[in-house]
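Here the complex is missing a single protein chain, while all its other protein chains stay put.
Naming follows writing order (A, B and C), and every chain is counted from residue 1.
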Amino acid sequence: MDALRNKARDLLSDGSVQVVIGYGPGSVPDQARAVFLRRPEQVGALFFDDRCHQNLAVYLTKPEVKALGKPAIVGTPAILRSILQLAAENQIADGQVLALGVDGDGRVTELPDFKSIEDFLAPLPADLSPQEQEQLARIEAMSRSERWNYWIDQLSCCLRCYACRAACPLCYCGRCAVEANQPQWIPVAPHPRGVLEWHLARAMHLAGRCVNCGSCAKACPLGIPIHLLTQMLSQEVAKRFGLQAGRSAKREYVLGTFKPDDAEDFIR
Amino acid sequence: MEQRLLKRESVGQLFAKLADAGWRIVGPCRSGEAVVFKDVHAPQEMAADYVQTTLSPKSVVFPRYELLLRYRFEGKDVKIDDEQITVVPTVIFGLRPCDARSLAVLNAVFSWDYQDVFFKTRLENTTIITVSCTTSDPYCFCTSVNGGPGDPQGSDLLLTPFDADEYLVEIVTDRGRAIVDQAPELFAPAAGGEVNKVRVLADVPVRFEMSRLVECLPRVFNDEAFWAEQAMRCLGCGACAFLCPACACFDIQDEADRQGGVRYRCWDSCGLSLFTLHTSGHNPRTTQGQRWRQRVMHKFSYFKDRLGTIACVGCGRCSRSCPADMNLAEHLQALAETSA
Amino acid sequence: MIAPNIYKPYLMRIEKITDEAPGIKTFRLVFTDEQEGRDFRFKAGQFGEYGVFGEGECTFCIASSPTRTGYIECTFRQAGRVTSALADREEGDLIGFRGPYGNTFPIDDWQGKNLIFIAGGIALPPLRCVIWNVLDLRDRYGDVTIVYGARTVDDLVYKHELEEWRRRGDVKLITTVDPGGETPDWTGEVGFVPTIVEKQAPSAANAVALVCGPPIMIKLTLPVLAKLDFTPDQIYTTLENRMKCGVGKCGRCNVGKYFVCKDGPVFTLAQLNDLPPEY
Partner (left out) sequence: MTEFEPKIVAFVCNWCTYAGADLTGTARIKYAPNVRIIRLPCTGRIDFMLVLKAFAGGADGVIVSGCHPGDCHYTAGNYHARRRWIVFRKLLDFVGFDIDRIHFAWVSAAEGAKWAEFVNAVTERIRQLGPFEDYHKLVALGNEPIEVA
């Protein structure tokens, strides 16, 4: 904790960054939340522990935060993966963001460029959590109609509040496909078809771009496990096309590229 | 207020009587980790313990998706089928006192000036059986917005879990009495005069002084930096508005094929950037700070000036479910304190 | 009795379509139900929700004058989903109309006063409603001055009516186009609306100014009027916030304690000065 605060203080004092994006105390004891520190004397608010799960990379593309100046950002593996994926999609330039890699032992590693983030992440496991793997396996094991009923039931609570989209660091589009209305591709209504099509579209647009942070599901006020849709696709993309989001700042977009020998077994 | 006693185990019998008389009963049920309102037939279907339901019961009177009219295309002709609303008399059971108060806020919107027949019809057919709060969490702030864990305002019947097997029943309105009259044998007279329910109610601390907040809001309006700072971590989703029992803003959309279609309304939120965006590209509220300010001002200043009530009941849902921990009560407290 | 469905539109037939300028059309609409048409009343400044079934509704002022009964007109620019669908309609097609909504210009209070209309681009329609209303009751009002500007000559709307107003002896019409927007045979002014207003220098004495146009035009015109001694309650405009319901429910057009759909769209500058700048 001290290492993080000292680092933040130094960075703000010498002007190498204008804002430190990190975790501070939330409004209730068991909660952490994003803080945006702009003065060295504010660094006491910083901490890092297992309450800190929001993917802060979402703020790197928020106009109001960008306007604050160059950021340093506390970097959990999920946040660092998001940064690399944002880099791969040309949303942030090298050197524009200073990541502060943190680990459970309170060590802080300054990661000034994408290369250093890649190296930092390389030895870390990028698997889904055991719980996520278990959830995916459980759904895969269902029959087709069980899966359909499961998802229609899960999605029946969806309000279309777009918390999933808002919390996702890769959902940075200025105008979302769901808002394209000439024609209205995805129904605005939160009726069952509207909800299903929205989540299918969201998953497709994140196919192979999802860094498996799980923020969408954590943001969902109804706790719908929508992260499984994109996580399943990222597993599939990794398996089939050997592409993993958030491992490199120069990664190809899976649906923007191809190999002549991409294998399938369903086209006649 | 007339008091009665209702055995908890009798609730099932009450439900059966109501169902026989043609009532639909909606109560809080578990859905994964969430607690939402669903049609129920027996008390066992309902969630046993919850501080507050995840969704408010507002969808009973203001569905998140509701048809306004249907139309059919016949050649170049259009036939409008006026959407005739028919509503089954409905009991909402087990909502909290804060939610019971929210219906009056919604009613203020839907019945000032033009009368919204959809909302009004649903409301007229709704009876509110509230269960007082014996527990609260740090997000609750009903007592700061003129409510309380055992507040009868807005309820037709108010049930307070008085001990392990009995509810104290307060008959708040004639509509509540009509429920009691459905099964009078289940409602025993309260012995020994007025029962003091306060000892079982949750202790919800007052976070800020309402009058001070209301008085300071117009003054801080122009402090853009203040609002920008409060909204820095706001992600701009609609969760707070959609979970809010008192938020009434909506969108109107069409969906049609070549035979015909529907015009419907669905919930919308002032926190979403598209809410006020003009087709020309001009947006009166371009930043999240401005949108957050609108949310606060609308609820606590404009609404009060215009419709005579604030549009918040202190249920805490907006804060409890916010993915970025935007805590309304905390921000209101900060506002009220700046005025000091 | 069941209250009526306030979201149910009148069915209107498009009687006549006029191409005003690139992307801008005027529809003349008549009620398919004659009784509804006879009962329909509105006042200058009010607006309605015009709906294409299957696409949705959008908000424009009623651009025709209440003195011309039997039909209403609207003028719109093709921009989004609904206006594009509207633009695809043909004469004889049916569209929906809900209204009239909102408040009105207090033109009865303006009897005997001099009226100065200042409009830019596609914002002439709300004033055109007032202009015809006043011209149809011409003897009740003092001098009528119209300053109307657009980007180019082509972008001016109601070209025939501009011609008609020009020919009348009882209207002072000044048309202008932005520098570079003029054609070789253009005889009007060249310059931005605020500049032209300043040059014309209408007197504030016993006068009312109605200003409608893009935000930048309004912003630059107001100081000119102030310099000419117009007080904020002598200056009127109409706001065009995004709306859905038109009846004070959906919350979209809320600015301060006002709903533009109920308390507007007509506001004096004095009222606007009290409003948060969110329009």
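Definition applied: a residue touches a chain if its C-beta (ideal position, glycine included) is under 8 Å from a C-beta of that chain, and two chains touch if they have at least 3 such contacts.
Predicted model only: the values in this text are computed from it and were never measured.
Taking every chain of the complex into account, the omitted one touches A, B. Interface note: of B:D39, B:D137 or B:D203, the residue touching the hidden chain in the full complex is B:D39.
The chain not shown here is touched by just one of A:I21, A:I117, A:A163 or A:A203, and that residue is A:A203. Considering B:S31, B:S155 or B:S269, the position touching the chain not shown turns out to be B:S31 (whole complex). Residues of chain A in contact with the chain left out of this view: 139-140, 142, 144-152, 156-157, 177, 185-187, 189-194, 196-197, 200-201, 203-204, 207-208, 229, 232-233, 236-237, 240-241, 254-260, 262, 264, 266-268. One chain is missing from the display, and on chain B it is touched by residues 26, 31, 36-39, 55, 57, 59-60, 63-67, 70, 255, 257, 262.
The definition used in the following text is that only the chains that are shown with their structure count from here on.
In terms of inter-chain touching, the protein chains here all touch one another pairwise.
Of all chains, C has its CA centroid at the greatest distance from the CA centroid of chain A. Geometrically, the chain at the heart of the complex, using CA-atom means, is B.
The centroid of the Cα atoms in chain A and the matching centroid in chain C are 47 Å apart.
Per-chain CA centroids place chain B at a distance of 39 Å from chain C.
Between chain A and chain B the centroid-to-centroid distance comes to 32 Å (mean Cα coordinates, whole Å). Counting only residues that touch two or more partner chains, chain A has 184.
Multi-chain contact residues of chain C (touching two or more other chains): 80. Chain C makes touch with chain A in their complex at residues 80-81, 84. Note for the complex: chain C touches chain B at residues 2-9, 11, 51-58, 79-80, 83, 92-94, 96, 215, 240-242, 244-245, 247-252, 254-257, 262, 276, 278-279. Contact residues on chain A toward chain C in their complex (touch as defined above): 181-182, 184.
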